[in-house]
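For this depiction, one protein chain was excluded, whereas all remaining protein chains were kept in their positions.
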């Protein structure tokens, strides 16, 4: 029984911390949003440090000894509020690329920091429920013709390729009949924008795009389980990011209320605020436990119920911790000039991403047959 | 716009207060549980003061100018933790007796304090959903034969008569086909006991009991709406009782923490406890607003959505206020020797009675067509 | 007991409805409803429309061009204005400074400042908070040093709402460092269109620009611009607070948002079923609506107290606490109805016809409401106030 990072993981975590402390802050984060080349340069540097490889096994050309490695990276990213497409490209799509033809080359490119991929699936949801979608595929010879529009594809703004889910059989809402295709972003039309948390996205339209059978990722009609597994993995990593953010917000807020005086005393002297901090700590530490368990589970037999439990815990805790961090910072907490408000937004997003609290409670109950007659 | 008691209602409320202060306390409450004759004597004295008549209009032989009159009585009862069957007999069944043959005599007996009635309906629920039940009625000549068992009939232990709902047509769960019969408790078999809050109840079994057409209350097959209306009225009155209880618990708890010292200071000096009191006050005062609105509504066009809104608010607030009253009283709060714990239990019961918070939120949404496609 | 507001007020309510229906520009209402930005000119146009009808100075005495209404009329007006999705007015001018000048101002001050408020030529901002004085106003440090017929004012105001639109500011300034902290604070009118006054935007969550930093460096302000006497600011502030009693409950705006939520819940969601068919979301929506109508009636209780001359007591803080929380819950639920689109940053959209305007500002509105439990007497301070009165420590 061990809930600590291995020496190697701790080193990775430290390297993330040190690098970001030097190369990344709120101003840089904002600047990179409008400066794609600079963002790409930073990304390549991160790739060289092995952070992308940390998400792939050695067999795939990466350096991961365990899923915990990427979790450690995500925790560091969460702490430092990194707005780069690690989660949506490396984690979410990296795993799916394994099923693509020529996967070794693709993954190698990704590990080198030269390939961004975005997942265009799950319709208008924030990436849950792959049985829903908006792209139809019509059989044409040995290939398919894709047509449809997704208004929000996370990470598509700077992606080179898209993993696009299309309906090849069955009806909307059925798990069977969803197929993934790898398409070049050059072949689709995009309108780029940013999400409220500063991460990039795009509206993606495909019109009569012909794709060959070699564009197919995974089995025909069988992508839903693959996408679900990829989302589960990404969900756990998003939990890692949130755990990192909470781990930053709590000591930062504690320091703020120790220093900020109102009514002639440090805010920290007010017992109500002390208990808010205690509750934030309770929320953060328990969420961390469940997130770690879900992360450890990624290396073994998939346990989607543990993932849903973790996502629920992390979502609820993250919202609470972020709310109190802002509240205790007062006006400073809502200002864009301070990172607190950006953490608040990102944690709000993570709470919704891959399914919100209610979604995961229901999924947990379904998976564990809670309340079902024997 | 006026949210205050009329002069007459204020007098009624004061008379309840004064009488109970002299004649009723925790010890007496407990003693009366095992002493039916003494309870009856007290009940007659209350009847003489006009408190039962306050629940009936002048046309029915009562003294009520408005539903607020009975609400004022209930508030007083809530404050003083009265465990007598005012709610289950006078309020809940009193209204239904209007539809019985010989109703004038029955009501007159009730107003004189000489008739207790209990409602045997709604199956195993705490008196919501009259479409469910356990008693079947088989047509026999001009009458019916009743058979069935209800394990919990509130107030049946000392009732002289029961208003018994039976299935005369349709299937279990259908609103149509429920008929009310007035039966003597002598004709049923009872096992008496008390609920956890000290109020009386009984398990009631009827076996092949023949009742005539004149035992029927209201129309054949049409009792569900009558029972629902009676429950709505009783629900509002239960809100009044809870509002009275909260109005007692808050100043009592405030006084306790002002006087109780721990760590060398009165508990009231701890800001966390101050805020708990503030939150209790917020809960109590807002619940009072909605309860008053529902009570005012009883005199006009029935507004079941307002009743459900009130019951939800009161249930949630009552639980919160009671929880904090116990918590702030520490060990004293859980002791049976103090009234705080009994208020806690009674408010827990009121939260469940006539449908709990989730039940009333759903009913509110149904009644106001919330979330239904246009 | 009686819930009716009386035939006179009901008639007035009908009048309001008819007027808003006819005169409020549809596109302006639609913008406001979507949470999209509204320009200063649009605000002014609308204020002038109201003023032509005589309904701008709703808390002003008739002699100064106001409506002369009591609290009931004002409350109904606010409810109907919100229900029609009329944009919020320049509150600091109309609901704060106006009544203050009418109560405490000199005849000259009234004649000079009140008319340009009503015709919307002047736009005022409220300079209260400072970097070291957030909740604790007594700690404020903007100095006003007497120099002949002028004060020389220096200092920084923070979180000043809509100062970017304002040409004037009424500010709390420190005229004396002696005695109790509160006694040295005065209420001063400052012309912002002059050198030495610098307005810098403060962007808040979601990229909104609603508040500012206002730096005042050695600006000379005529002594005539003092409202009341030196040290009167505390009294004036308390007067202001009593005016804000019911506004802080956000009843009208929340009822309007609830209408929007109800509408959105009827729409089909990602799975084709009505969004509100989800039992958990439906229960949450029912809960917040119940909370809202409950708070509305609580506000009516306060109103009834005011009308009959009773002091409502700590319930006023209840309105503020619950009103803020309900706004936060409502906008949170609205975001939940919007799926992925609700999380798009509207300011980064160029032209994306797929993203409906109805969704585009939901997250921004949610983020904007985050401040409600912080400013104007935080949720913690309101609870302190309540506790002081009911626990009595």
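Letters are used for the chains, namely A, B and C, taken in the order the chains are written, and counting of residues starts over at 1 for each.
In this text, contacts are C-beta pairs under 8 Å (C-beta built on N, C-alpha and C of every residue); 3 or more make two chains touch, one makes a residue touch a chain.
Nothing here was measured: the structure is a model prediction, and the numbers come from that model.
Participant: Which of the chains on display does the removed chain touch in the whole complex?
Facilitator: Missing chain, whole complex, touching shown chains: A, B, C.
Participant: Out of A:39, A:287 or A:340, which is the one that touches the chain we can't see?
Facilitator: Answering carefully, the residue with contact to the hidden chain is A:287.
Participant: Using the touch definition up top, pick the residue from B:210, B:262 or B:369 that touches the left-out chain.
Facilitator: That would be B:262, which touches the missing chain.
Participant: Write down which of C:71, C:87, C:116 or C:279 is the residue touching the left-out chain.
Facilitator: Among C:71, C:87, C:116 or C:279, only C:279 touches the chain that is not shown.
Participant: In the complete assembly, which of A:185, A:313, A:335 or A:348 touches the absent chain?
Facilitator: Candidates A:185, A:313, A:335 or A:348; residue touching the omitted chain: A:313.
Participant: On chain B, where is the contact patch with the chain that was removed from view?
Facilitator: Residues 123-127, 129, 132, 149, 151-152, 172-173, 191, 193-198, 201, 203, 205, 261-263, 270, 272-273, 326-327, 330-331, 333-337, 341, 344-345, 348-349, 352, 356, 358, 361-362 of chain B touch the chain absent from view.
Participant: Go through chain A and note every residue touching the omitted chain.
Facilitator: 1-6, 66, 68, 250-251, 254, 257-258, 266, 268-269, 271, 274-275, 277-279, 281-282, 285-287, 289-290, 292-293, 295-297, 309, 312-313, 358, 361-362, 364-365, 368, 370-374
Participant: If the hidden chain were put back, which residues of chain C would touch it?
Facilitator: 279-280, 283
We take it that only the chains that are shown with their structure count from here on.
Participant: Using the average of all C-alpha atoms in each chain as its centre, how far is it in Å between chain A and chain B?
Facilitator: Whole-Å distance between the two chain centres: 52.
Participant: Could you please state the distance in Å, as a whole number, between where the Cα atoms of chain B are centred and where those of chain C are centred?
Facilitator: It comes to 43 Å between the two C-alpha centres.
Participant: Give the residues of chain C touching no fewer than two other chains, as numbers and ranges.
Facilitator: 278, 281, 380, 383
Participant: Provide the list of chain A residues touching at least two other chains, using ranges where the numbers run on.
Facilitator: 270, 272, in rising order.
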